[in-house]
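Encoded as structure tokens, the structure appears first; notes follow it.
One protein chain is absent from this view; the other protein chains keep their places.
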Amino acid sequence: MNHITFQQDRELDFIGLGRLCIDLNANEINRPMEETLTFTKYVGGSPANITIALAKLGARTGFIGKVSDDQFGRFIKSYLHKLNIDTRNVVTDHTGAVTGLAFTEIKSPTDCSILMYRNNVADLKLEAGEVQEDFIKRAKAILISGTALASSPSREAVFQAIEYARKHQVVIIFDVDYRRWTWKSKEETAIYCNLVAEQCDVIIAGREEFDVMEIVTGPEVKDDSATAQRWFERQAKIVVVKHGGDGSIVFTKDGGSSQGGIFPAKQVIKTFGAGDSFAGAFIYGLLQGWPVEKCQEFGSASASIVVSSHSCSDAMPTVEQIENLIREHRANSSI
Amino acid sequence: MNHITFQQDRELDFIGLGRLCIDLNANEINRPMEETLTFTKYVGGSPANITIALAKLGARTGFIGKVSDDQFGRFIKSYLHKLNIDTRNVVTDHTGAVTGLAFTEIKSPTDCSILMYRNNVADLKLEAGEVQEDFIKRAKAILISGTALASSPSREAVFQAIEYARKHQVVIIFDVDYRRWTWKSKEETAIYCNLVAEQCDVIIAGREEFDVMEIVTGPEVKDDSATAQRWFERQAKIVVVKHGGDGSIVFTKDGGSSQGGIFPAKQVIKTFGAGDSFAGAFIYGLLQGWPVEKCQEFGSASASIVVSSHSCSDAMPTVEQIENLIREHRANSSI
Amino acid sequence: MNHITFQQDRELDFIGLGRLCIDLNANEINRPMEETLTFTKYVGGSPANITIALAKLGARTGFIGKVSDDQFGRFIKSYLHKLNIDTRNVVTDHTGAVTGLAFTEIKSPTDCSILMYRNNVADLKLEAGEVQEDFIKRAKAILISGTALASSPSREAVFQAIEYARKHQVVIIFDVDYRRWTWKSKEETAIYCNLVAEQCDVIIAGREEFDVMEIVTGPEVKDDSATAQRWFERQAKIVVVKHGGDGSIVFTKDGGSSQGGIFPAKQVIKTFGAGDSFAGAFIYGLLQGWPVEKCQEFGSASASIVVSSHSCSDAMPTVEQIENLIREHRANSSI
Partner (left out) sequence: MNHITFQQDRELDFIGLGRLCIDLNANEINRPMEETLTFTKYVGGSPANITIALAKLGARTGFIGKVSDDQFGRFIKSYLHKLNIDTRNVVTDHTGAVTGLAFTEIKSPTDCSILMYRNNVADLKLEAGEVQEDFIKRAKAILISGTALASSPSREAVFQAIEYARKHQVVIIFDVDYRRWTWKSKEETAIYCNLVAEQCDVIIAGREEFDVMEIVTGPEVKDDSATAQRWFERQAKIVVVKHGGDGSIVFTKDGGSSQGGIFPAKQVIKTFGAGDSFAGAFIYGLLQGWPVEKCQEFGSASASIVVSSHSCSDAMPTVEQIENLIREHRANSSI
């Protein structure tokens, strides 16, 4: 029991909505990008990663988004398709938009950065009229990724999707996923993220992301419990506050909270993808009806696997891999 | 008693938010504009007109908006000031924006049109950060004019103002005021007007405006009562559906409704300004605590005076003028 | 004889190219615009004024430009038509552009200013493909107004028109008409005005306008004669340097120059329109084959008449009016 009730008669467990991008990961790592010679391409973008995570865990998933009408757009769509992610609502742009790119630079496991290409990207061209009510109503849950709010017309598409989800009792999960690019100001971010958060059942964000959402209305003191409480007064039933290397705290509407640490990784290659793999596995747990503590542990173990790998999407683990890690970890801890 | 409870300890009765423009009314009327030689200038814009109406009726009013840094901007601000409208939150633009213009063409009392200048207008440049919480909390009621939602950053300023108004129990009145200019699509209009309407206590719109708001989510059948009901499930306590020459229907949350006709005008010059004068006088009635039927009659009488005049803002009547008209009208009717 | 040879077998004497606008002149003058109540509308825009001047002097004229698809656009086109100005290459915009506006403020005869509306104006939407070679080749001379260079696609239309004019030996006259609005920087102005001036037979500009054109390439010392010389090395045969209230100097390629004063006006109302009326009458003289001194005097007399009137375009004088003034002036001087 975890406070979330999913409609059981649904064809899909989960739909992701938002960014579909290409990650170009440096092959020669532990150096500045200037000295990198080659890059490997992967599907990327936070909601894409989360959906892929769920698909690899065995959930029946789908996606709502927009891709460019070129080789990269086709690659993304066919990659999702191969993972059995339903792409019927992945629209192809016809205005000359491009696929967003993220070139990763890994100077050291703790000094990573990203060179983004976000001008005229297809994912932000998704229009309200392209969101299919008939698709949304088939799902138990939908994930709204906050970057999709960063500009029009994608922003309106999000509000449209939320309208449909509410109408059909689809559980709405909001991953704030705040990235500075594209947003005009933090005030703008706060206004739209708050308008969305108000209507969501589950809210997942880092402490700094909640801080941005609170710059206009306060409260002055940044306090996880107060933050969660604010949203429980609206629609939220679960609020997850992420604290990076210090783990996460999950609050539930009944007043409960669960502090979770991170799983020690064998060999951290980079920090990218930790949040997405956590979110994917956590949501998977919710769908199974697990207690939030178990969801949280499952998420942390998944993150630990991804940070030890070269990619984000490709490295998303299976249930077995996660369970093995948890088992191993417990064995070690009990020695 | 009219279902709306105003906080009584407030310094201001009413704040308008949105467009501040210049009307340039043809002096030589009953002909196409091509043959007009001269124009007379007035302050215009729907929320400006409504606020002026309330000021002339004796209410203590203020305004939140943005004006151009030129002769027209200064004229508007000084005009409001002369009517005792508090302009402390009327900001001056410094980006080179201009004042919106409306050249009116009066071919006949029933064939009027407007030539709009809405490129790079100051009113749509109002930013969220420029809306003063300290000003809003001094008022009993705030009017949100829908055109302020038509583009950013003014759109965000509206959401900001609503956030402050809710926080301080300021009654929120939404005048949809849908004008095609500036909006990208009807879907966009529907999405943002619905996000606002959800949070308002009083909603005033024409039937066609409600139709636009309902294009996405339905209902299929356009029905005034169903429209009102939808909003009573959210925050609304009063919904006014305007039917142009056929009057208006006012719905109240307790299930009541009041059908109101229009007042016969002595000599209709043009139809501009009818809606704004109605809204101003209707809101004045709410502030007095009058029953909605009385508010409605007061509004209709006010509209009848304005359509018989050359201007909108300048022609807004006093309480005495409206009461005289109502008295006269009753006398005639009883003969 | 004036150094310019016009092709004599042409149907039209003159074609103007560029801005077609509306002037809204304050009726209540000698006060700030804030206190102006009414405005009178006239056709305006420098090349429009010059073409109207020539039409009123009896030249056979035409125009190349673009007007908005509304009442103001139709008013402009019909006004030109009434003056027998050939409007076959006055195109109507269909993108929702508006007519540029100039509200004039006359605080005193020497303190005048203009409030411009230049956002999304139709005149700057003229496209290269809309300029008719077949129309240009019918004319003796074409006037390029520098404001048409201020942005694309009108800028490209100018270069297209010049290409056609050169091909068909149409005399090219360049009126720099530098207005700060729309241009991004003085460097940009200099670059494009120089690219045009290089290809022109007659160049007319104020001293300050030549200064802008010389900011990139010098010469350091601002000297009328050096300025003129620079263009005589390219295509120019006549260079007119205007000095406002101090009159003008006309340089000719053969090394000649003529200093001209201004005509005393009976009662100066405003300074607007002085330059356009001068240019129109000066070009009229060139077309008659008059010596430049006589063209210059004719221009100055025309300017004197216009500054004594309320409008620019409407007040452009006839040959008779100008000749009367010159005669009168000579009579007075000889006393």
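Lettered A, B and C in written order, each chain numbered from 1.
One rule holds in what follows: contacts are C-beta pairs under 8 Å (C-beta built on N, C-alpha and C of every residue); 3 or more make two chains touch, one makes a residue touch a chain.
Not measured: the values here are computed from a predicted model.
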Shown chains that the omitted chain touches within the full complex: A, C
Listed residues C:Glu11, C:Glu28, C:Asp134 or C:Glu187, member touching the removed chain: C:Glu187
Omitted-chain contact residue, chosen from C:Leu115, C:Leu195, C:Ala226 or C:Val268: C:Leu195
Touching the absent chain when the full complex is considered, from C:Thr5, C:Ser108, C:Gln169 or C:Thr217: C:Thr217
Residue numbers in subunit A that touch the chain omitted from display: 24, 27, 32-34, 36-41, 70-72, 74-75, 78, 98, 101, 103, 105, 115, 117, 119-120
Missing-chain contacts mapped onto subunit C: 127-129, 152-153, 156, 159-160, 163, 167, 184-185, 187-188, 191-192, 194-195, 216-217
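The rule is simple: only the chains that are shown with their structure count from here on.
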Pairwise touch network: line, ring, star, complete, or other: line
Interchain centroid distance [CA atoms averaged], subunit B/subunit C, Å: 45
Centroid distance [mean C-alpha coordinates] between subunit C and subunit A, Å: 61
Where subunit A touches two or more other chains, by residue: none
